[in-house]
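All protein chains of the complex are present and in place, except for one that has been dropped.
Letters A and B mark the chains in the order given here, with residues in each chain numbered from 1 onward.
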Amino acid sequence: MFLDLENLTMKFGGLTAVDKISINVKQGEIHGLIGPNGSGKTTIFNMLSGYYKPTSGKIMFEGKDMTGMPAYKITAAGFARTFQNLRLFKSMTVLDNLMVAMGHKATAKVYEVMINPIAARKEDDVFTEKAMKILELLDIRKFANNQATSLPYGHQRRVEIGRALASEPKILLLDEPAAGLNDVETEELSEILEKIHASGITIFLVEHHMKLVMKSCGMITVIDYGKKIAEGDCNCIQNDPVVIEAYLGKEEDLVSR
Amino acid sequence: MSNKRKIVKTVIFVLGAIFLLFLPFITKSQYQIHIVNMCGIYILLSLGLNIAMGYTGQFNLAMGPLWGIGGYTAGILNTKFGLPFWVNLPIAILLAGLVGAFVGLPSLKVRAHYLSIVTIGLGEMLNLILVNEEKLTGGVLGILGITAPKFLGIPIDSDGKYYYIILTFVVLGYLLARQIVANRVGRSFRAIRDDPLTAQAMGVNIGNYKILAFFISAAYAGAAGALYAHLNTYISPDIFDYRSTMFIMTMTMVGGIGSLSGSIIGGILLPILQEYLRAIQSWQLVGYGLIILLVVLFVPGGIIQIVQRKAPNHKITLHRRHKSTHAAKKSEENDVLGS
Partner (left out) sequence: MTNILIQTIIGGIGIGSLYALVALGTTMIYRSMGLINFAHGSIYMVGTYLGIIWYRGMVLGLQVPFPLAFIIGIILNAIFGFFLERVFRPLADVDLRNMLLGTIGLGYILDNLMIILFGAEGFAVTSPLPTKAIVVAGIKIMPQNIMFIVVAAILVIALQIFLSKSKFGKAMRASAMDREIARTMGIPVNTMNAITFAIGAGLAAAAGILAAPIVYVNPAMGAAVGQKGFASAVLGGLGNIPGAIVGGLLFGVFEAISAGFISSAYTKGIAFIVLLVILMFKPSGILGEKMVEKV
């Protein structure tokens, strides 16, 4: 029992965006969540990260009930996420962006950090070292002191992933990480996903880019109109007529891109 | 940094330090050194506002009245209980800070533009307390006869002598502010300013940090208040009001919001400017207003923007700049997480 979404439902007024969805994500896997536009994928992520309180249903993580928990507590429990529309901290450097996410694991007290410059420096040194390692992993170490939003789009994506990794998560929620990336960048992204996977972090991935999903994901859940319509590994899904129907019916971009 | 630049910087620093140390001997009148002292007090107020509004993006528009909480705490403790400056100062800082933290509670629920009028209103309430609780505060007449501080037995009874106390606290205040904004606390503050929802997702407890920001800004106001009370030996409610809040906000933004150096620039420039504008009497407000507009429209980062030749990279708006999907839009509309 790692991450369990049990009959999760989200209603906005009269609109049911997510309808009794149950998904089981196993520890250490890369689990994909796909579906046509508007099927409720980001809504599910927003519930997982604490932005929405589910109308009904439960989110269980490592046996604990996380439903309706405030966002920062969810992060403390080991969740981290990236966003469909990049949400980097505009006024900060790449390094600072990452270090923000490390704050919740800090041990020194807040007043200590404010009054004692030595304690503060020690803490920052530790954070900087950890952050640099992550940037190294993502191959953007040399941009550490650049303004985060001044980097090219593909690199900004990596900063976002780096920032999520900086919070030392057990599970990483990636919301369309390949959006806006070209083929080369997408290939690099799948390598990054593999590196993260190898380090033991579970990945829960929302994506439209089918090649990436089929290549990287061990298990895939397909939803449409807020309901789960299929689940299985990539071969299963590729050949599932229900899935094909859902995508064809929406005239969506299909399996091969 | 090249050696030449290092030498230049060191020379400027040393010259500046000498200038500051001997300033009371350079100024020509009691009046002038008094203005300098007031600048010091305003610098502290501006540093406080900058931390809350510049770095954390929180509208603490109760600064004038919070300044009053500090001033009256010192004044009351001194005239009613005979306590000296050095005891009153930390108490004023703490008390003002706590009141400020209370003023900041709405920031947990209410968005920036609403928070502005809420803190203005709470400030009004504080000012009304100063005006109406006559037994405690002396009402509109205020408190007279606050004693001058003593340092090692020497009474600090002139503006010239008081200058060194103010200088010390301004330097300490500035260094402390630098410390606060430079590390984890400052990063959390800036994350809240840039994107509170994402900050939360990154594990920042934005509620606690917002209250902390208010506490700190009010603590600075408290210090400024105690310094003011013992400097002037007389306080009354009318300076501790919304208009002073606006004055502090103006100097912070003209100097450079989001930059501590901006607080120093603004805290020196605006009080001096105010004295000059007093001279042109009838056009005073127009002069003020025009300066404000020039800054807001052309140099939104304040004078420091001109000095550093860098435009500000932080902006607080209420709307997202792009059309979003239905779900994300709903999240913005149902934004009960505050701002």
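By definition in this document, contacts are C-beta pairs under 8 Å (C-beta built on N, C-alpha and C of every residue); 3 or more make two chains touch, one makes a residue touch a chain.
What you see is a predicted model, and the numbers here were worked out from it, not measured in a lab.
The missing chain, though absent from the view, touches B when the full complex is examined. The residue touching the chain not shown here, chosen from B:183, B:198 or B:250, is B:250. Across B:132, B:158 or B:208, the single residue that touches the chain missing here is B:132. Checked against the full complex, the candidates B:141, B:171 or B:296 give a single residue touching the omitted chain, namely B:296.
Contact with the chain not shown here comes from a single listed residue; of B:84, B:121 or B:160, that residue is B:121. Where chain B meets the missing chain, the touching residues are 53, 59, 106, 109-114, 116-118, 120-122, 124-125, 128-129, 131-132, 242, 246, 249-250, 253, 257, 282-286, 288-293, 296-297, 300, 312, 314-319, 321-323, 336, 338.
The criterion applied here is as follows: only the chains that are shown with their structure count from here on.
Computed from the mean C-alpha positions, the centre of chain A lies at a distance of 40 Å from the centre of chain B.
Residue ranges of chain B in contact with chain A, taken from their complex: 176, 179-180, 182-185, 187-188, 190-191, 193-195, 197-206, 212, 258, 313-315, 322, 324-328, 330-331, 337.
Chain A makes touch with chain B in their complex at residues 12, 17, 37-38, 40, 42-43, 46, 49-52, 70-72, 75-76, 80-81, 83-85, 87, 89-92, 96, 99-101, 103-106, 110, 113-115, 117, 120-121, 123-124, 127, 147, 149, 163, 167.
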